[in-house]
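Only a single protein chain was left out; the remaining protein chains are all shown in position.
Note that the chains take the letters A and B in the order they are written out, and that residue 1 is the start of every chain.
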Amino acid sequence: MTLQFNDETFRDDYTYHNSAAAILRFPFPFDRDSYMYSVNMEPHAGGPEGSPFDKRFDVDEHYVSEMRDREITLAEDPLRCQSLPHMELAGWDLLELIMVSKAEDYPELFTLNRDGDRWHWINRPLGIEHRFTFLDPTTLPCGPMEYITRQAQGDFAVLDQREGNLWMDAGMVTSQADWSLDFDIGMNFFEWHAPVPKAHEMGVFQRALKFLLNIRQGSPARRLNWTMTVNPRLDTSPENYHKWGPEKRTVTAENVGRKQFLRVELQTFWRLPRSNALAFPIRCYLISLEDLVTVPKWGRRLHRVLRDLPDELADYKGFAVNRPLIVDYLSQHDDGAPTSPGIFP
Amino acid sequence: MSARMLRVAAVEPLTPLVTRFRFEDPEDRRLPLFSGGAHVVVEMPDADLLRRNAYSLISDPFDGSGYEIAVRREDTGRGGSRFMHTQVSAGDLLRVSEPVNLFALDLRARKHVMIAGGIGITPFLSQLKQLSRLQVPYELHYAARSRAEAAGLRLLNGAAHVHVHISEEGNRMDIGAILSGQPLGTHVYTCGPEGLIAGVEDAAARLGWPQGALHSEAFLSPPPGKPFEVTLARSGTTLTVGPHQSLLEAAEAAGVEIPWSCRGGACGQCESAVLDCHGRIEHNDHWLGEEDRNAQTKIMPCVSRFQGETLIIDR
Partner (left out) sequence: MPRIDFSPSIKTRPVYAALQSRGAAPALMLAEAEGAEALIELADADAAVMDRAHVIYIPGGSGHGARLKALAPKMYHESPSFDACLERYRKALGDAQMGTQLYLAGGEGALGRAMSEALAAGMPVEAIQTEHRGSIARRMQCVHCKGVTEGVTTDPFTCAHCGLTLFVRDHFSRRLGAFQGVCVDAETPGVVPAAQEIRP
């Protein structure tokens, strides 16, 4: 199956859309009819064929347009990509991980030829062909992390491991759910999660950190996280909040199905070999409510989850103001029938 | 913990007590790279016992063609190092774990000071290779009793910024002098006997160094002791831990899996809750704090033992 890349936008006229196949492979995050924080980690060791869990770094129909959107965001604000000086080695580790994975998993799209330190990289969808020397930054147009994450969907945090903690010391963050890399860079695991309500008291971060510190090379892990976004916008950064904020108030009973999106993060965690750092890709998937309810189980379940969610979480996730409209809309797609366990349709 | 079968490619005695082993993939595939200071766990099928000992990697972390370790023969130990010295020869196949690093360089450091005592030189050998590639300033101080015993002299192979202190020759290491006047952003790493690690910690505290700039690794092998009984509550078994066996090994022999990483009381992976204890736990680890030790509510099965009537753990 050859992947057809959409020509679409994530801002202004918002022409982003999911094909029928993309809807069916959407990583729906709820495995039951309710939601609370948990350390919902599992091995990132494949998944059903064609699902976003199948490959190490999922490439889908939005790839080319997402990379174009990242380029726009970075041109406006280069601080979305930062790496503290000690993180360059981790950047090379990440570049290797992504190039090797993509070339092996999508040979028709990517090719990597290696002759010792002399590497030859071909990225067909983006029309890139580059020869460079591995570990020699002068042979790349920018740092290794920036180079490869301009060619990989999703945000990337690269975490240094020391003093029994993880430190947010590098990242490419252009499609974040309302946190600022520029502000949080250099913080440890508990610090960058400081604004998250409830979870600290529940011990969620303690347990999660213990798990992450012990991630081994060759045994990556994954989890899903979610929030709600008005319009298919990737750049919901605090930096630009004053620009996209007003859009949050444009939802009506009439347009909620089209304008309101469920935003799912597929987070994966990888031990990097040379640096002992932890790569933390945060891949974002967007689906409109209108598309989501075409899968009856998902319509029913999302209705129940959002209806029963504690107010504090709806506030933190930033959709409290639209929750009544969303729940009303979804209630029309919930006939009260039982739902099957698990996340798949 | 994932491991792979590797072929012993070379066995080379360095001193009468220390031997270097090189492992390669039997089909010459590349092995996963690692970071300076990482270790692997080698599985040794010794008659009816399966021993697993952790050894620091001493080869170039950026070279996936093979892994090298240096093993010092400990005749008073439980037999792991003796097995390596007497039973293992080139061409043998042994299971070796993925590299794990519990003694990583702090890559923020503006300078690295490494202090090695005896066989404690091993983790620094891979770190030195990483540092010279990264072109970060460092100095290494290596203390040994005599030249004949100093396996590190051959392994260091004339590396730069190395200071050798041979006590037999009256050239003792002055830790205070080493730690004085170091520039802001220096990190210190110590590996060797407990006394050396404590000596560095004392000197550092006296000179006002913050804890976060001090790193040490004191891998223990499980000390032998008197046999004892332990009940694994969840598994519903009671077993006897032999004099040259660890609780972890005894559990594994009984088919009970306890997660582990270093098997030397440092990583915390095998920490187990104690449900009932009438007697005294011999805490031999570096993981539990004073409070947990005294409360006897937790035990590290990889190195710790027990004397008394009843020990029930949550496994």
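Following the convention adopted for this analysis, a residue touches a chain if its C-beta (ideal position, glycine included) is under 8 Å from a C-beta of that chain, and two chains touch if they have at least 3 such contacts.
What you are looking at is a predicted structure, and each value in this text was computed from that prediction instead of being measured.
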Selected residue (touches chain absent from view) among B:Gln211, B:Thr240, B:Asn294 or B:Gln307: B:Gln211
Among A:Thr139, A:Asn165 or A:Ser180, the residue in touch with the chain that has been omitted: A:Ser180
Full-complex contact with the absent chain, from B:Leu94, B:Ile119 or B:Leu179: B:Leu179
Touch residues of chain B, complete complex, unshown partner: 110, 179-186, 207-213
Absent chain, residues of chain A that touch it: 79, 180, 182-187, 190-191, 193-195, 200, 238-242, 245-246, 248-249, 321
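The rule is short, and it goes like this: only the chains that are shown with their structure count from here on.
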For chain A paired with chain B, centre-to-centre distance based on mean C-alpha positions, whole Å: 38
Residue ranges of chain B touching chain A (in the complex, touch as defined): 1-2, 32-35, 38, 61-62, 98-101, 104, 106-108, 130, 133-134, 212, 261, 269
Chain B-touching residues of chain A, taken from the complex the two chains share: 84, 86-87, 89, 135, 160-163, 214, 216-219, 273-276
